[in-house]
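For this depiction, one protein chain was excluded, whereas all remaining protein chains were kept in their positions.
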Amino acid sequence: MSAPVLNAQQTPAAAVEGFSRSETVTLAWPMIMLSVFFVIPFGTMLAVSFFERVPGGFFEPGFTLDSYARFIDPFFFKSLGMTMMIAGSASLLCLILAVPFTWTLTRMRHHHRVLWLVALLSILSLSEVIIGFSWSLLLSRSTGIGNILVWLGIENRAPKLSPGLGAVLTGLCYLGFPYAVLVLFPQLSRLDPTLHEAARMLGASPRRAFMNVVLPNIAKALVAAFIMVFVFTLGAYLIPQLLGKPQQWTLPVLIADQALFQSNLPFAAAMSIFLLGVSLSLVVCVGWLGRSSQARIEDQSTTQSTTQSAAS
Amino acid sequence: MSLQIAGVGKDFGKQTALSDVTLDIAGGELICLLGPSGCGKTTLLRIIAGLESASRGSITLDGDDLMQQAAHQRNFGMVFQSLALFPHLSVEDNITYGLRLRKMPAAARRQRAAELLDMVRLPGVAKRAVSMLSGGQRQRVAIARALAIEPRIFLLDEPLSALDAGLREAMQIELRELQQRLGITTIVVTHDQREAMTVADRIAVMNGGTIHQMGSPIDVYRRPADKFVASFIGQTNLIPATWQDDRLIVRGSLFDPGQAARDNQHTSPDSHETWLSIRPEELIVLDNNAASPPGATILEATVRFIRDVGASIEAHLELPANDNQPAQSLVALVSRDKVQHLHSGDTTRIQLTADCTVVLET
Partner (left out) sequence: MTHTILKNRRRFLAQSAALVGAASLGSGIGRAQAAETLTVATYGGYFEDSFKNIIYPAFTEETGIEIVSVPEPTSDAWLIQLETAARANSAPADVSMIAQNAMLKGQSTELWAPLDLEKLPNHTSLTPDFIHTYSDGRVDGIGAVAWYLTLVSNTDVYPEAPTSWAELWNPDNEDSLGLMALSSNSFLLEITNATFFKDPELLQSEAGIEKVLAKLAELKPNVALWYRDEGQFQQALQSGEIPMGQYYHDVAGLAAADGHPVRSTFPIEGGVRDSGCWAISRASSKQEAAHTFINYMCRPDIQATLARKVGTSPTVKRELLDLSDEEFASVSSADTPITPVYSMHNERADWLNQVWTEMVTS
């Protein structure tokens, strides 16, 4: 019985010592960086979103909700819906490709794995412009991969695959793929490989074993990877405009138009804040869903074990 | 179900992990694959399970070619070293996973899970999460899960290595009882020779990708085929000796190893070095006063150290160096009443007899 009491006495003391002078100094630097690179720009954006737009000119400091009032418009919500749909589908597609790929990667020999990871990391160094432009060439009729079908005699004329929804999703998937792999890789390589083998010994085909045993055990990484790719593709504005038809121009494309071409910074800022809010709440929702389902499993087992120990 | 393994080998790149293993396992038999780590025993088990492909050779089960079947088609039960219990499923769902794949109705599955848990003496934990179980309990769940599918062959890869010593011995006995009750053909991989001696009908002692000796536990212990087996199974004293045609010379003395050993030598009569293996409990230490039996081979030794290990006394002896050979340490287990006269530093005598000495073939 004395152990918990001892613990309780130790904890506050440890907490006080926890913030030594040197640690405060160490913490200060990230805090400064955070405020310089995040809080200040974000604050500026928030302030500008309430400024008054001077039609045909600039904007003036003030407080007005005019820019936000422009959201009350079916067109805006259609764009928002399209944006979410595109980012959601791209992330889902990305995961569907990245999960089996990463699984295979963790089972490769060391030096093959390193080669693949280096190749993936080099994709990260490509800018969105280069990715968008390359895919628009690859999916075009004259220079694109469709010509392989002609060469194989499957089609008479190479299909034009860009611009269109498929092209946008392809581009966004390509953009998000390395991130998805990098998030999934540690979790999948830590997963006990004998789990999959055990399921196979019990009669599950490799595919079935993967779905039944591997996927449920990397659920957290799946959620993390989804959120990562979703947020990332949500912010993309060059790929939708390079590879998409106007119907696929996402909110970020419209924000860029407002900021760069219409010089309507208050409206652009308001849309950015709104998009940020929507994506943040989505992230929180998904995270909360993930946690609560996890908690449900643990809850269940706790209650049961309590009942059992009470019974025995 | 009898299993025939013929000429099975496995190469990883240029390295040979397993070279041409041949092994027949009778129905209902429990075989231990015993050897140090890296000896190929786990590779062999995984090939039998279908988790690894063989580079050559064949495996048949009652004449049924297993090489044509994937792991999930073989209907073999396997217990992994890590146990590999599914963390996201309850105990019951773990046990009935294989039954669900076989489309057994839910009620029947629950019934079966309860029976299996009773069988492994773990009633009432069906709904628990596996993370709530102790090591021994997980062990039992893993065994129940593997047996739930009524496997044709039961495979265990170092199943008890995660348990502490006391629990491990109890589980060994339980496992053996269970196996005999079910009469299921079983293969256990282990590096623990005591475990192998406890559970196995026959032991295959493996090293360097080959089977060195295959035999009953007592056979392997009493009649080790070679130096590796003799030293890996239990404790032994290895004394170098020399065949000169059909005469065996041990540290300058002539020694008659018995008819069987001489017959063996007659098949290839030449002169070569060999080893004598004498188990500590079979090493005969003569009384100081006793006269040497006539014609017996007697070696002089110095007592270095005496240790009381409870049931008997362990004496550490040393054969002194001579012109040809360096000094050699020996260990003898002697009964308490015979040992009053032994003191550190004394000189004493040991007697070699054909009964208690094994001449190793290599």
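Letters A and B name the chains as they come in the text, with residue numbers starting at 1 for each one.
Here is the rule we use: a contact is a pair of C-beta atoms (placed from the backbone, for glycine too) under 8 Å apart; a residue touches a chain by one contact, two chains touch by 3 or more.
Predicted, not measured: the structure shown is a model, and the values here were computed from it.
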Chains on display which the left-out chain touches in the complete complex: A
From A:P163, A:P178 or A:G203, residue that would touch the chain that is not displayed: A:P163
Interface residues of chain A (partner: the chain not displayed): 53, 55-58, 75, 79, 129, 133, 136-137, 140-143, 160, 163, 241-242, 245-247, 249, 254, 256-264, 267
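Convention: only the chains that are shown with their structure count from here on.
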Cα-centroid distance, chain A relative to chain B, in whole angstrom: 54
Chain A contact footprint on chain B (complex, rising order): 49, 51, 70-73, 75-78, 80-82, 84-88, 90, 97-98, 101-102, 124-125, 127-129, 131-132, 145-146, 149
Residue numbers on chain A that touch chain B, as the complex places them: 192, 194-195, 197-206, 208-209, 212-213, 216-217, 297-298, 300-301, 304-305, 308, 311-312
